[in-house]
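A single protein chain has been omitted; all remaining protein chains appear in their positions.
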Amino acid sequence: MDEVEQVEYEQVPGTMLTDSNAICDFLKKTKVQDVLNWGRKNSLWFMVNAMGCCGVELLATGMAHYDTDRFGIIPRNSPRHADVMIISGYVTKKYLPALQTVWDQMPSPKWVICFGDCAISGGPFYESYSTHQNIDEIFPVDVFVPGCPPRCEALIQGFVELQKKIIAKKDKGTEY
Amino acid sequence: MDSKSVMNAITSKFPDIHFVFRESDIRITGRVRAAKVVEVCQYLKEEVEFGHLCCEFGVDYPERNEIEVVYVIGSYEHPVILTMKAILPRDNPEIESVVPVYWNANWYERETHELFGVQYLNHPDLRPLVLTEELYGEWPLRKDYEGFPNKTARNLV
Partner (left out) sequence: MDETVKPSEMIVHLGPQHPMMPGPFRLNAKLKGETVVDSEVDIGWIHKGIEKILENKTYLQGITIVDRICYLAAITNEEAYVGCVEKLAGIEVPERSQYIRVIVEELSRIQSHILGMGEYASFLGFVSMFMYTIRDREDLMSLIDSITGARITHSFLRFGGVKQDLPDNFANDVKYVFGNIRKAVDQYEELYATDRIYKARTVGIGVVDADTAKDLGVSGPPLRATGVAFDIRKDEPYLVYNDLDFKVCTHTDGDVYARIQVRLDEIRESMYIIEQCLDQIPSGPLFPEGTAYGRRTPIMRVPAGEVFHRVEDPRGEMGFYMVSDGSDKPYRVKVRGPVYPTLQTLPGLLKGVPVADIVAIAGSMDTCTSEVDR
């Protein structure tokens, strides 16, 4: 590869040279970020990734009776469309690489919700030879929803907590 | 067809099969020599209407130094269920595959192979089924497996 030629910018009066990250860093301190976060928190599309018992409640939450569309929470089948990954069950040693691939495919900003005891602490399968423990060391988890399985209302509550975190700029999905 | 006639039919053909006990009218337990499993299954399927293999699995007995391979065979025509056991040495468990007779034994045998280490001869495709490659060879369902309980969880009480 040839070396990239270095271009000397002339100093123009009244202008300032910067790169895109600096603009972002500047904007994060202003009201613009609040507006962005308001938009983000009201369109948390989650990925349907049914991995265990909690997956059945996950399906039920996104459908007619609980109707999370009211809050802008819509189930999506493709990770490319989703903002939130819900770990809804036991992560086995065989499944972990697939889950990481799914996580890498999601565009940022993105958040993780641990749904159910298995994802939080192993649940009834904490001593099994094939499950992977301590999921929160692998993924940046924002909200834990305990229960075995939690009810649908608990998942909605989890989303509300995530919304509160986003508007308070305390979530792990965005860098502040 | 009830359990009595089934037992008579089998013992007349294979006198060396040793019947242990009858749990009730519709359950029979028998013991078969490992070398004869396929022959017996063939006979059961064709002559005594045992066309439905319920399941096949292993049981580990470290004190006796044996692994039992258990076949639970049912039928669509009559309610009798036959439990057939073949006893293998624990150091080198080898048995003939019954896939040519009961097609759905395929996955059961693959699973028994990777959980207990039973070698199935003439199996069409004896690969690991449910475990990752790292766990292959540790035979997790044997009684002396050391990876259980798994202590990696951080917040154990």
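Chains here go by letter, A and B, matching the order in which they are written, and residues are numbered from 1 within each.
What we mean here is this: a residue touches a chain if its C-beta (ideal position, glycine included) is under 8 Å from a C-beta of that chain, and two chains touch if they have at least 3 such contacts.
This one's a predicted model, so the numbers in the text were calculated from it and none came from an experiment.
*Asks:* Thinking of the whole complex, not just what is shown, which of B:Ile81, B:Val98 or B:Val118 touches the missing chain?
*Replies:* From the options B:Ile81, B:Val98 or B:Val118, the contact with the absent chain belongs to B:Ile81.
*Asks:* Return the single residue from A:Asn49, A:Thr68, A:Ser121 or A:Gln163 that touches the missing chain.
*Replies:* Of all options in A:Asn49, A:Thr68, A:Ser121 or A:Gln163, contact with the hidden chain holds for A:Asn49.
*Asks:* In the complete complex, the non-displayed chain touches which residues of subunit A?
*Replies:* Contacting residues on subunit A, toward the hidden partner: 48-53, 55-57, 59-60, 63-65, 77, 79, 89-90, 92, 94-95, 98-99, 102, 124-125, 127-131, 148-149, 151.
*Asks:* I need the residue numbers on subunit B that touch the omitted chain, in ascending order.
*Replies:* With respect to the unshown chain, the touching residues of subunit B are 23, 26-27, 29, 51-55, 57, 59-60, 70, 72, 76, 79, 81, 83, 102-104, 106-108, 129-131, 140-141, 145, 148-149.
In this section, only the chains that are shown with their structure count from here on.
*Asks:* Indicate the whole-number Å distance between the mean C-alpha point of subunit A and the mean C-alpha point of subunit B.
*Replies:* 46
*Asks:* Help me check something: in the complex, which residues belonging to subunit A touch subunit B?
*Replies:* 93-94, 121-122, 126-131, 133-134
*Asks:* Going by the contact rule set out above, which residues of subunit B touch subunit A in the complex?
*Replies:* Against subunit A, subunit B makes touches at 130-132, 134-135, 140, 145, 147-156.
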